[in-house]
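Of the protein chains in this complex, all but one are displayed in their positions.
Moving on to subunit A:
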Amino acid sequence: MFFRSRAPVLIPVRMSCLLSFKLSVFSTVLLLLCTRFVCCNNGRRVGDALDAEFSGFSVPLEHSFEVDDVAKFRVRGALVLKAGREPSVSLSQNQLSEEDRTKLKEVAAVDGLYRIRVPRVFLQADRQTERQMEGYLTAFVRACAMVESHLSDVIALHTDVSGYLIGVSIVTFPGACRGTEVEDEVDLEVFNTTLSIMAPVNAPGPETALFLERMEQELERKGKNPQEQKSFFAKYWMYIVPLVLFLMMSGAQDQSGGGAGGGAANGGGR
């Protein structure tokens, strides 16, 4: 549950965690998704935001929702980005005003869009001036989804390999528009945002080392187990020897029989 008050609420708690989705059915961990989550709006006061631990810098998160769908961006909150090997982000945002709430509902009624944008930034730059770049990254959800989810959204910032912010995405949870009326005004006051910043994952190359290791193990196992080393003859000698003996015996009999017959024939011819 989150805190509800009229005062600008906010603040950031950092909760950098490494999630590894291990799919129980797979024998190996096939995917390692690194995300750093920051949860917001847990009801601390604004002043706490300016903690010393944040040596990062702040960029505005803006949003726009208009009945005529012409974007007019206004500040929704401030993103505090912290560069480094594991970049992190936190968000401090204001509540929706009375006016905004009604407008959002109106926009939702005409199936308008709720858009957000963040300026392009370069996280790894040393100086502030180098960080800001020209242009914005934008994303949207349907306004009705925003309303029906009671402002529960998931915002993800994506960076590229070198730390440039390349995209932003927003989804609401639940994501569907079912046309349910949101009666309680209070439901539309506070954003319940889950925020993450994601760097690209490293795609795996061919797993030669592991494969070779396994092959070696198999070879070793075979070497240890002399049972498998046995040749065909070694395995089945007990069947083969009687068979051969039997054949030899019968063959010898035939021959002697034939010899006898031949002799008789010769005799007959005389």
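Quick notes on this one:
Here is the rule we go by: a residue touches a chain if its C-beta (ideal position, glycine included) is under 8 Å from a C-beta of that chain, and two chains touch if they have at least 3 such contacts; residues count from 1.
Just so we're on the same page, contacts and distances are computed from a predicted model.
Taken from the listed names "ER membrane protein complex subunit 1", "Mitochondrial import receptor subunit TOM7-1", "NADH-ubiquinone oxidoreductase chain 2" or "Archaeal ribosomal protein S17P", the protein name that UniProt assigns to the chain not shown is "ER membrane protein complex subunit 1". In the complete assembly, the contact with the undisplayed chain comes from A:Gly175, out of A:Gly84, A:Gly175 or A:Gly223. Listed by residue number, the positions of subunit A touching the unshown chain are 21, 23, 25-28, 30-31, 33, 69, 71, 111, 113, 115, 120, 122, 133, 135-142, 145, 154, 156, 158, 160-162, 164, 166-167, 169, 171-177, 198-208, 210-211, 214.
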